[in-house]
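Here the complex is missing a single protein chain, while all its other protein chains stay put.
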C-alpha cells in the first residue's frame, strides 16, 4: 500500500522555501481548483500530502529555528500570505563550501558549525529524517554546495530537485551517480511558473508558428529580493545568464546576441520581479511586428508553483522506479534541462507524464529504506 | 490533371486587397521561407499560384481601373512594399446596398452604376470571369452587401472567404445555401495573422494552462486606416465588438465584461495598428501576475498573411468536394467561426488539415463548370 | 472680520463630489503636508474650512438623502477612502433640462420633481442656503443644465466653478452676466490634478524647451466610471474632445491631427483611469526621440485636488471683489479656460495668485448678502 505522504527536505530556507511551505499549508484547506496549481493530483498525491522532515541553511539566524519561524527571518523577501503552524522541524546547519562573497556577505552571517560540514553530514541527516525528496534552493553561485547536496541526496537514496542554475543534471558525473544509486533527479534551474523565460519562449514560438522571422529581442529582469541582490554581483550571475540563454536556444532562437539576464536590484520591489520583454519580427512583405511587454510577478510564489509540481513528480518517479534525470518533465519545469524543448512540446510531454501517472505504481520509501 | 492556378475574385479593393495582391506578386520571386507565410504549399498550391480574375468596388475612383492601379487609390492606407505590374483585370462596380453613411461618406464617392446593381449581377460577373474563390473585404457594417456577395458566390459555385465581421458563416440560411450549391465557405471575420486577438487568446491560454485564474483583462486597439476611421462610427463597430468577444469566449474567458474593441482613429499611424493588452491573473497563494503589452503591427499585410492561407484552403476544400463551412480551419483563420476553439487547438486542427491536404485530391474548376 | 468658512453648494452628486467631500473631511484632521493638496492655505483658507450648505441632483435615489449618504449611492464609482459623518444637508432635486439619453438613461432614474424645475428654483435654493461657491459636477453633455446652474449662480451672487466641459467661461453672454452681477467665475472643464492632459502638455513643453520638433503624438484614455460610460456615447463626448484639443493647442501643438479623447469604457477599472501617451519628436541630426507612457490615476480624487484649489480661489476672488472669469488661475485649473497658457506659465501665474492672496482682503458673504 502506498504511503500517502511525501517526506520533503529543503536546503536553503529563503524566499522560495517560504512560499513553498506556505502553499503547502494553504493547499490542505483548499478546494480542487487552487489558483496556480496545475494539477490537483500528480501520481495520486495532492500538494497537501507534502510533509516537511528536514531543513538546512547556513544562516546563524535560521539554524536551530523551527522551519515555520525560519522562513520569516530577514532577509527573506517572501510575503506572509498564510500563517504557518509550527512544523516540529528545526533548521540544521549545512555545509558552507563556496563561502559568502560579494553582496551576500553583508546580509548573512553563517552559523559557526557550517565551515566544517560536508556532504557526508547531509547524507546522514537525510537518512535520519527518512526524507524522500530534497529540494535545493541555494543562492545562485553556490556551485560547490549545490553539488555537495546533490551527492548527499544520491547517496541517501533521496530524489533531488535542483532549483538552482548550478549544474547538476548538466554534470555527467553527478547524473551517473544518481543512476548508479537508483535515484531520480530533476533540474537544473527552476523556471518561474509564469515568468520571463516562459512568456518569452511562448511568444517566440507563437511568432515562429506563423512563419514570422524574429529579428531582435531582449528580456530584462529587475527585482528586489535576495536573488537580485546576489545577482548584482556579476561573478555570481554567470550561471544564471547561461541558463536563460539555453532556454531561448531551445525555443529555436540564436541566443548569442540576446540580452537576457538579471538587470538590476530595485529594492522597493521586494519579492516582486519586473520583466521587460521586446520582440521585433518580420512578417509578410517584410513588414515589422513589435511587441513590448511588462510582466510583473511575485517571485517566490512563482517558484512554489513549480516546486508543487516537481516534488510530486519526484516522488512519483521514485514510485515508478525511474532513475537519473526524469527527461519527460524537466524541459517544462526547468530552464536548463540536459535537453531542452520548445515551450509547447515541453508542456505536452509534462502533461502526458502526469496523465499516465494518475495512480502511483508502487510503494516507495526513500531514504528510509537504507 | 490539376489546374495549377487559383482564380481569385476580390470584393472591396482597399488596404487588405492591396497587401494581398502585393504579397502574391512578391511570392512569385521568393524562396521557400518567405516571412509571414506559414506554408509554402497548401493542397499543392503556392501563394504565387493565385491569379486575379475579377475585382469589385463601389468607389468611383476605382471602378474601371486596372486592379494594380486601383489598390493604390486613396484612401487606401496600405503601403507600397513591392511594385505591382498591370493585371489586365479592371475593377467592376459592385452593389451599394448599405449606403455610405457616417465617416465613410466623406471619403468615398460611389460610382453611379452601383445603386442599381444586385447579387445577380455579381453572380453573372463571377461566372464570366471563371473565378474559383471570392474574397470579401468590404468595410465593417456593410451587412447587406456582404450577404449579397455571399449569395452570388454560392449561386456561381465559387468558394467564399468572408473577411468581414458581418454574419455569413454564422447565418444558418446562408450556410444552407452554400451546402445546397455544393460550395465551400470560410468565415467570419478574418483574424490578423498576428494581431491583438491572436496574442490575447494565446496569452490567456498560457495562463490557464498553468492553473492561473484570470481576473481582469482589456484589449484596446487604435489605428489610422479606413477600417479605424469607419469604426469610429459606433453603429458600424457593433459587429466588430461582438466578433472580438466571441474569440475571447472561445479562449474560455467570460467576455461579458472584457473591453475589447476598436478604440480610436489615430491618423498618423496610417496602416499601423497599436494594441494595448493587459491581463491580471491570480497565482498560487493568491499572488498577482500582471502583464501589460503594446503590440504594433502593419494592419493590411497582417490580413494578407491569413488570406494567403484562406484562398489556398478554399481551393483545396473545393478540390476535395467539401461543402458549406470548412470547420477544421475556420477557428484558426477567423475571429468568429460558427464554433470557436482555444488558440492552440485551432492551430493544431489547421495544421492537421494542411498536412493531410499535401496534394490536391481532384481537379476543380469553380465557376467555370456552371 | 473674515468669515472663517467657505459655504459650498454642489450640483451633481457623483464620483467627483464624493471624493471632494471625503477630502474635505480628511483635511480637518490632517497635518500641514497632506498629499495631493498643493497649498495648506489659499487666501487664508484651509481645505477643512469648506462647509457644505447645499447639494443638487436629478437621481431619484439621491434626492432627499443626506449628502454623506448620497455620495455613496450607485453608480458612484468613487472609492470610500474615509468615513463621512452626516452633513445635515439633504440633496435637493435639480432641473433636468437635457434629458437623460444614451447610456446615462440606463443608470439614472430621475426624481419626478426634476422635469419642472428651472434656473430660478436653483437661485432661490442658493439664496436660502447662503452658499458662497457653487461647484458644478454635472455629466458631460448636459449643456442646458450646466448653463442654467451658471445663470442661477450669477443671479444669486454665488461664485461659480464649472468642472464640466460645457461652455460657461467660454460663452460670452454668460461671462457678461457674471461681470454684471459682480460675481467670480472659474472654468471650463476641470483638469485632473495630475492627469493625461497635464502630463501630456508638460512633456510637450519639455521637448519644445530643448528645441525638439514634435512630430506625432496620441493620448488615449480609458476608465470604468460613469464619466467613461457616458462618454462612450459619441454625442456626449464631443465637448470633451474639443476641450482636450484646446489644452494641447495652448501647449503650442497643432492639435488638428492629435488623437486625444475618451477611448473606451473598461468596467473593471472602476474609478481608475488609464492613459496611454505617445510622443515622437525629432532631435539634432534628425534623430528620433520617442516616449510611450502609461499613466494610472484614480479619477475622482484627482478632480478633488483641483476643486480643493478652485473653491478656495473662488472664495478668495470674491473676497477681493474680482468679477467674471478669474484669468490668472483658470489656465492652471481648467482644460478650456477662455485663454490658455503653456503648462509652466499657467503654473507660475497660479502660484503667484496664491502667494499674493496669502491673507483674505475683505469679508465676503456670498449669496447671503442679497
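In this document, chain identifiers A, B and C correspond to the written order of the chains, with residue numbering beginning at 1 in each.
By our rule, a residue touches a chain if its C-beta (ideal position, glycine included) is under 8 Å from a C-beta of that chain, and two chains touch if they have at least 3 such contacts.
Note that the coordinates shown come from a computational prediction; the quantities given were computed from them, not determined experimentally.
A.B. asks: Please work out which displayed chains the absent chain touches and list them by label.
C.D. replies: Per the touch rule above, the missing chain touches A, C.
A.B. asks: Which of C:302, C:320 or C:336 touches the chain that is not shown?
C.D. replies: Answering carefully, the residue with contact to the hidden chain is C:302.
A.B. asks: Given that one chain is not shown, which residue among C:73, C:179, C:194 or C:242 touches it?
C.D. replies: Spelled out, the listed residue whose C-beta touches the missing chain is C:194.
A.B. asks: To test your reading of the contact rule: which positions on chain A touch the chain that is missing from view?
C.D. replies: 216, 218, 220, 222, 234, 257, 259, 261, 263-268, 276, 292, 294
A.B. asks: Which chain C residues would touch the chain omitted from the figure, given the whole complex?
C.D. replies: Residue positions of chain C that touch the missing chain: 19, 22-23, 26, 33-39, 79, 81-82, 193-194, 198-199, 202, 206-207, 209-213, 281-298, 301-302, 304-305, 308, 344, 347.
Just so it is clear, only the chains that are shown with their structure count from here on.
A.B. asks: Going by the touch rule set out above, what shape does the chain contact graph take here: line, ring, star, complete or other?
C.D. replies: It is a line, because the chains touch in a row without closing up.
A.B. asks: If you fit chain A onto chain B using only Cα atoms, how far does it have to rotate, to the nearest 5°?
C.D. replies: Answer in degrees: 180, to the nearest 5.
A.B. asks: Based only on mean CA positions, could you tell me how far chain A sits from chain B in angstrom?
C.D. replies: 44
A.B. asks: What are the residues of chain B that contact at least two other chains?
C.D. replies: 292, 294
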